[in-house]
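Below is one structure, written out as structure tokens, with a few remarks after it.
For this view, one protein chain was removed and the others were kept in their places.
Right after this comes subunit A.
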Amino acid sequence: MDQIDILDELPKFTQLGIGIAAFILVVGILLLVVDKLPGYDKGRFAAMVFLLPAGLLLLIGMIYPAIRTVVLSFFDGKGEKAVGFDNYVWMFSDDAIQQVLRNTLLWVILVPLVATATGLIYAIMIDKTRTEALAKALVFLPMGISFVGAGIIWKFVYAFNANSDEQIGLLNQLVVWLGGDAQPWLLNGPWNNLFLIIVMIWIQTGFATVVLSASIKAIPGEIVEAARLDGVNAWQMFWRVTVPSIRPALVVVLVTMSIAALKLFDLVRTMTAGNFGTSVVANEMYTQAFRLSQQGRGSAMAVFLFLLVTPIIIYQVRAMRARREER
């Protein structure tokens, strides 16, 4: 704790300076060591020496915590008594956690599908229009906002005032104008989950648009012309020429979003804190481990999340490798 206090006393720039100096020092030492290596099989040794710092950081920052988390998931809340698979049994039997898993499933299905579909349609509609750059910038803007920031913005959009007709929430004001009654959008399940999901779709659509738009532009003009001569209509052009041509980009976008949706935490934490039946796995993990002091249960959820993400990542790496071989 002492060390952290010292760091807090220093101005930010001094910290930055220390960081850069340390980096230069490490690189310098590495270069010196590599230089002194015997000539025999130098390339291999040099590679190993250069990998050392990264490997060390990985070990401390990733591998050790991962193992520690797995171990903790078999212990009780304080991490003192081994409880076997109790935490996992709890996870799959507790009603509240069942709800959490269902919610996460909903996120993982809806966010990639809706955001990609919207982004794709948008990208095709703005393609080769005069305002394309502006249209793309507008839809990409939300990507620049942090999830916490977006959560706060949308909390205002969904804001509900039960005691008065004066609604400060954009959505409720619209509803009132249209002659409806203001609703507490974030309180009533299961629809409140959808309203949260919309926020993430709002953020991610820009990503899909930009990636897919670039991919659409990369389709050779001749292929589009050949399809026109072959007699495609607009739908056939989209479904049988455009979509197959950009399939690799579509997979990348879908996979990236699936992973992001699986790990989603900030939006739920900021907007509902997981209350009213809106919690997701990552939020529940945090709640269990740090707010309810149930380290074992939190760790078990972390391990479960890790198991869910792993196959998607393996698929993505494989797809990337296969594509490289095609070229």
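What to note about this one:
Note that a contact is a pair of C-beta atoms (placed from the backbone, for glycine too) under 8 Å apart; a residue touches a chain by one contact, two chains touch by 3 or more; residues count from 1.
Criterion: contacts and distances are computed from a predicted model.
Of "Putative CoA-substrate-specific enzyme activase", "Multiple sugar transport system ATP-binding protein", "Metallophosphoesterase" or "Spore coat associated protein CotJA", only "Multiple sugar transport system ATP-binding protein" is the UniProt protein name of the chain excluded from the display.
When the whole complex is considered, the residue among A:80, A:94, A:166 or A:230 that touches the unshown chain is A:230. In the complete complex, the hidden chain is touched by one of A:247, A:291 or A:321, namely A:247.
Counting over the whole complex, subunit A has residues 220, 222-223, 225-232, 236, 240-241, 244-245, 247, 326 touching the chain that is not drawn.
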